[in-house]
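Omission of a single protein chain aside, the complex is shown with its protein chains in their original locations.
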Amino acid sequence: MSNVNKVVLAYSGGLDTSVILKWLQDTYDSEVVTFTADIGQGEELDPARTKALQLGIKPENIFIDDLREEFVRDFVFPMFRCNAVYEGEYLLGTSIARPLIAKRQIEIAQQVGADTVSHGATGKGNDQVRFELGYYALEPGIKVIAPWREWDLLSRQKLLDYAEAAGIPVEMKHKQGGAPYSMDANLLHISYEGRHLEDPKAMAEESMWRWTVSPEEAPDAPELIDIEFRKGDPISINGEQLSPASMLERLNQLGGKHGIGRLDLVENRYVGMKSRGCYETPGGTILLKAHRGIESITLDREVAHLKDDLMPRYAALVYNGYWWSPERKALQVLIDHTQQHVNGWVRLKLYKGSVTTVARDSDNSLFDQEIATFDDDGGAYNQADAAGFIKLNALRMRIEGKLQRG
Amino acid sequence: MSNVNKVVLAYSGGLDTSVILKWLQDTYDSEVVTFTADIGQGEELDPARTKALQLGIKPENIFIDDLREEFVRDFVFPMFRCNAVYEGEYLLGTSIARPLIAKRQIEIAQQVGADTVSHGATGKGNDQVRFELGYYALEPGIKVIAPWREWDLLSRQKLLDYAEAAGIPVEMKHKQGGAPYSMDANLLHISYEGRHLEDPKAMAEESMWRWTVSPEEAPDAPELIDIEFRKGDPISINGEQLSPASMLERLNQLGGKHGIGRLDLVENRYVGMKSRGCYETPGGTILLKAHRGIESITLDREVAHLKDDLMPRYAALVYNGYWWSPERKALQVLIDHTQQHVNGWVRLKLYKGSVTTVARDSDNSLFDQEIATFDDDGGAYNQADAAGFIKLNALRMRIEGKLQRG
Amino acid sequence: MSNVNKVVLAYSGGLDTSVILKWLQDTYDSEVVTFTADIGQGEELDPARTKALQLGIKPENIFIDDLREEFVRDFVFPMFRCNAVYEGEYLLGTSIARPLIAKRQIEIAQQVGADTVSHGATGKGNDQVRFELGYYALEPGIKVIAPWREWDLLSRQKLLDYAEAAGIPVEMKHKQGGAPYSMDANLLHISYEGRHLEDPKAMAEESMWRWTVSPEEAPDAPELIDIEFRKGDPISINGEQLSPASMLERLNQLGGKHGIGRLDLVENRYVGMKSRGCYETPGGTILLKAHRGIESITLDREVAHLKDDLMPRYAALVYNGYWWSPERKALQVLIDHTQQHVNGWVRLKLYKGSVTTVARDSDNSLFDQEIATFDDDGGAYNQADAAGFIKLNALRMRIEGKLQRG
Partner (left out) sequence: MSNVNKVVLAYSGGLDTSVILKWLQDTYDSEVVTFTADIGQGEELDPARTKALQLGIKPENIFIDDLREEFVRDFVFPMFRCNAVYEGEYLLGTSIARPLIAKRQIEIAQQVGADTVSHGATGKGNDQVRFELGYYALEPGIKVIAPWREWDLLSRQKLLDYAEAAGIPVEMKHKQGGAPYSMDANLLHISYEGRHLEDPKAMAEESMWRWTVSPEEAPDAPELIDIEFRKGDPISINGEQLSPASMLERLNQLGGKHGIGRLDLVENRYVGMKSRGCYETPGGTILLKAHRGIESITLDREVAHLKDDLMPRYAALVYNGYWWSPERKALQVLIDHTQQHVNGWVRLKLYKGSVTTVARDSDNSLFDQEIATFDDDGGAYNQADAAGFIKLNALRMRIEGKLQRG
């Protein structure tokens, strides 16, 4: 075992990370610092403190932070400026939370003088990569312990046995087989993996979904909402100004109520395998639609296309864990620059699982009614120009066509 | 006026192209050949023949073709292999029909010895570009007459006056102000532009939509369908084999019934302005979702990402009218190559405006349950490998981080 | 003729723009303002003033500006930060000067209250596009007169006749057939087009080249130079600090002396045709090599690859005249961001037509000798990590391979 002076553990308070906590103490004989963040996962944080104390963590080594505003303001919103979607469908809900946790964990390590960090992500998933790339980028000399890659507690039973032996309280649900899915939640989404989802041809059970009602159960009347944007970020709903986290919470409520944002997907993990996941991203699904709507009238065509061309690359960087990389930052600089005039409002219709744009306006609108009109436009646009435009754009093809028919 | 021996007109049988027909005869003193295609726009073609005869076109100069199978097989399906979406939302329903009409029009011109072709697209839109780039690519020496860019009948009233003077029958609806929207339809979609849609903040009227019921009026029970794919193209629904055109018709019925595929969009035209359009693409919306679903288990990750990276470029080429360009063909060669093993079926849920993937399977599935499982996988995947994977991927960031903190 | 109150002409003082000057006066009966810029084309500007006065331009309507520093600082250097090369070979010497001229011309139009600008570029080339896209972007309501697209002086003889009739002094060389090539020069390069170059299989004559000696005539001994960079721009040669324009002049002298920077190319014009051009870019050729050299040790790999991926797009934007477009600016923001730490020096060997990098160093070097060494590195890099790295990168291909061999 390498030498470890002090280790900062990303600690949820749940069974797995409690076992890890104990295992770190046992295996490395090192002081453990726990870090628990509220990023909107919807769980009480106080039990995490209590449990940490029970497991022998000194009070000054317990860090519990409410990171919800920072999460939405500095991670979720910048990502949505890009309209980032991974593999055509996934809104990157898990991916975007990891860089923030890594950042805060490293800050704490620096503060308490820890040389090591640890997390509870498994050796098959993307999260280990996201955590650790963040750690290494932000603190190149940090040591990382990933217990799931090191220990031999690879079956559920071994884990429970270890917990009992270590005096970690095990809730009844774990003894009865544990959660039916592997779940992850934050203000942007909740995800489900594992168990019978591992068969891509098996349909998800209705009972699995937690954040959204089923479209069938959603209200029978549609709801219209107006979202206002400034510099590409949403700032108010129906005229009410909201902080970033409050904005996303409100959108989640609205989306959840109308059954919006469910996704059932087979995706390609960075570690090389395909995996099937189900996601609920109610607020994010609304936000993406709204953001595209406001961009549609405020962005120049070629800037919009440049963004569209770069989007899959940006999304893959976020998915793969490269938030703190210099290339993601370089792309962000470009994206943020394009959002200067992305101001205005978008009206959306929410109804039984779908969100549709129905109106939009902006003081920065590049939609020029005078030119776009089907009626005579009084000379703002000269239709004859189109002939020359087409002729020159066709020239190379005409030359080639002429050659080929000899 | 340039010398014109014979002109092939893309003729719908409607008022506008009838006026054009007459205007061509008057202005160019040339023989006119009419070409009317059934691409699934849902209108009878016989009246077009009758009208052409009435306007003095010789029977042998009237061409009426059913191009529906060719349209779907050689244009719609190849485009959907690419998952093409323009500006994040538009499924390119109008764009994809133009190249086929241009191709057939040029074939007829070659057959009848015409040196000129003509169409009824205006000077502000994309369709003139799409038609004419096709003409020039396929017959470099062709002459093109675009009446809307040449004549002075730019107001509705002038057009009606000309029609009456020319003895063209004018239906009552035209006298009463004409269609409330400028519409275009084919098997893939129907579009609406103009009139009060010209104000992007004005909501579309429910009465405008023609192909889909409103989600509110759609059945209260969801419907599950299975679509089977072979080499990236859909070949059967719920086990019933269907020809390409029949497949798209069936998907349109299903989508229309469930209120699927409405879109209200501000898009960027190739000629430089923004325009607002509303679209119904019921079958296409289902097909896109299904195709992504079957690709998700049959395409290699990096091939899928390569396709995603190239998609916006391909979509812009189609939108801008470059179907017959060498660069679109080169991209198509790549895309078609990737579809070799895109076989299998996808199950979709249709419900009140939304389509969601719920299951999928394939004999060519790259989803490896043994490796993806959360349980012990018996050594198929070595979790320890992830440590090295992460370490080397992080190396460049660590070196940079170390330098920057000096 | 449209109504023109005052027109600002990009005026070189040569025969063609003098005829344009006269033709504008004759045809539009409007006041003409001349603008002559020194961008390092290597010609005296005083004769332009004299000639303008002779042709009746009021002294206050004659603008002569030395734009050399601005040209290199704000146009050439930003472009070289991108390593921009069009179609694999062309360093964009003509393209990059046009936006500056357009900008200054519009500034003068605004200052003197002119509603129109004019230039001497032909209707077949790229320069008309570059000038006019600049005009329109910077002053959307400006009127543009492009005489070569309007008048009937399309043959050399007609032009000379017009000049003589208008009392414009015609030098003997013009009467004897004019320059053997169409040339354009500025601090970055000199270009040659036309005449017997119009046959791509005809070799250029040695006598054509003006800025560089032939490699055969270059010194028999190589010369080593050190170029220092700060934030991606060159700031000194062999320790001597130089202003941007002086830097490029010095590099031109060095390159010219050693026969560096000749290029004979068939390129694709934006207006749709191929054209053959010969270029001398002595300083730029050295600068490109040096900039790549300093980036090689100071840029992160993925940032460098992102730049390489975007480079052809940036180069095409510059070539096509989109310098003032929002998409070029967005790309520039990204590129400039990447140059923050591009500091250090590069040593180059200049010899008989070739420039090669032989050494480089930087305080911001990301080259880590400890890790790169072939000898035992004391644990800085763990070779065993590579096994996991390869295993996970291979995983998707193994799964696919396994499937395909059933």
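Some notes on this structure:
Labels for the chains are A, B and C, by order of writing; each one numbers its residues from 1.
Rule of thumb we're sticking to: a residue touches a chain if its C-beta (ideal position, glycine included) is under 8 Å from a C-beta of that chain, and two chains touch if they have at least 3 such contacts.
All of these numbers come straight from a predicted model, not from anything done at the bench.
Summary of contacts with the chain left out: across C:17, C:83 or C:338, the touching residue is C:83. Set against the missing chain, the residues B:188, B:227, B:263 or B:395 yield one that touches it, B:395. For subunit B, the residues touching the chain absent from view are 268, 271-273, 300, 302-303, 305-306, 313, 322, 325-327, 329-331, 333-334, 337-338, 392-396, 399.
Residues 83, 87-89, 122-124, 128-129, 132-133, 136-141, 146, 148-149, 154-155, 182, 193-195, 198-204, 215-216, 220-222, 262-268, 271-276, 292-293, 296-297, 301, 304-305, 308-309, 312-313, 316, 324-326, 347, 351-354, 356-361, 365-369, 371-376, 381, 383-384, 386-387, 389-390, 393-394, 397-402, 405 of subunit C touch the missing chain (whole complex, contact as defined above).
Mapped onto subunit A, the footprint of the missing chain covers residues 300-302, 364-366, 368, 371, 381-382, 384-389, 391-393, 395-397, 399-400, 403.
One rule holds for everything that comes next: only the chains that are shown with their structure count from here on.
Averaged Cα coordinates give subunit A a centre that lies 43 Å from the centre of subunit C.
Averaged Cα coordinates give subunit B a centre that lies 40 Å from the centre of subunit C. Contacts with at least two other chains are made by residues 301, 365-366, 368, 371, 381, 384, 386-387, 389, 393, 397, 399-400 of subunit B.
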